[in-house]
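A protein chain is absent from this complex, but the other protein chains hold their places.
Just so it is clear, A, B and C label the chains in written order, and each chain counts residues from 1 on its own.
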Amino acid sequence: VSLGRKRWAIADGYVPAAGPLAGDDRLRSHEAASILNTNDCDAHLVLTVYFHDREPAGPYRITVPARRTHHIRFDELREPEPIPRETEYACVLQSDVPVLVQQTRLDSRLGAIALLSTIAFPAD
Amino acid sequence: VSLGRKRWAIADGYVPAAGPLAGDDRLRSHEAASILNTNDCDAHLVLTVYFHDREPAGPYRITVPARRTHHIRFDELREPEPIPRETEYACVLQSDVPVLVQQTRLDSRLGAIALLSTIAFPAD
Amino acid sequence: VSLGRKRWAIADGYVPAAGPLAGDDRLRSHEAASILNTNDCDAHLVLTVYFHDREPAGPYRITVPARRTHHIRFDELREPEPIPRETEYACVLQSDVPVLVQQTRLDSRLGAIALLSTIAFPAD
Partner (left out) sequence: VSLGRKRWAIADGYVPAAGPLAGDDRLRSHEAASILNTNDCDAHLVLTVYFHDREPAGPYRITVPARRTHHIRFDELREPEPIPRETEYACVLQSDVPVLVQQTRLDSRLGAIALLSTIAFPAD
């Protein structure tokens, strides 16, 4: 059962400073784009990352297997280049099949957890 | 008065570790799908839960009575199988009548409260 | 310039316990439906509140003047009956002219602030 859209966007991207819990993957400040692929085929996504003061970065290529969810952490993207912390960005995600995208940030800069989340904007 | 849609989805599901407040149902880390059924008949929902590295789980069957709201806690689902904590998941909710679905997470892993919430994605 | 919709809904309503900051209106745990009326005439809203285990409450009647925003606090509604704290609810808001509705919760049960917010679901 196919579900979702092929193009999504988020406007408020920001990976806070790692903070005092940096040693724990789960609690270190991070931001994720969670992808749900309900199709019976893999979804191939291309991410373009926009910045305040330079040309966009990308393409970042992600594959989400059939009938799986993949929570992409922006702070762990490496190719073609890492996304720096403490830098405003935005992101467009283009998929070859319909998927669902949701953004979530965990901010633990001060040693406690703050969270935000929103379904991304369906842009096609 | 009927309101909403019959198919909804959320992409960023995660039930954090129970945390130091685990003894209090209201404050223990949890995640909920809140359902509003404004119809004059019961709503019968089937939930399918997707994971990162295995085939989907389900069907989870939920009934929301006519003119009622029901805040389903993912950490309390038991049949056909519990949803483990500290595991990325996603969820598709199919109803036989239009309903509204909103996702909310309470994260109290570190002994303070963090919250996130979003209206789910209407997928039909 | 008119903007928005005439019917909105939220599914995850909850006013947490007042908490240790109860003496400060701004910091006491609360939940709000923020209404924006961009019209050149007043907006007259009727709220219906749904519960888990009883028939809906209402109508709650709210007027938002022309070109104004009004952040309605659910914990301050009195007529026809207060909405109890620590009780799951949901809400449908019907307006006679298009408006915008956004839900926000401030949870200070443990003496720190947690926030959630989402644009409500446009239901017409």
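Just so we're on the same page, contacts are C-beta pairs under 8 Å (C-beta built on N, C-alpha and C of every residue); 3 or more make two chains touch, one makes a residue touch a chain.
The model shown is predicted, which means the values in this text are computed figures rather than measured ones.
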Item to complete: Return the single residue from A:36, A:64 or A:115 that touches the missing chain.
Response: A:115
Discussion item. Which parts of chain C face the unshown chain closely enough to count as touching?
Written reply: 1, 3-4, 26-27, 32, 34-36, 38, 67-71, 100-104, 111-119, 122
Worksheet, complete the sentence: Touch rule applied to chain A and the missing chain gives residues 7, 9-14, 50-53, 55-56, 86, 88-90, 92, 103, 105, 107, 109-110, 112, 114-121, 123
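The rule is short, and it goes like this: only the chains that are shown with their structure count from here on.
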Worksheet, complete the sentence: Taking each chain's centre as the mean of its CA atoms, chain A sits from chain B at a distance in Å of 22
Worksheet, complete the sentence: Residues of chain B that touch at least two other chains are 103, 112, 114-119
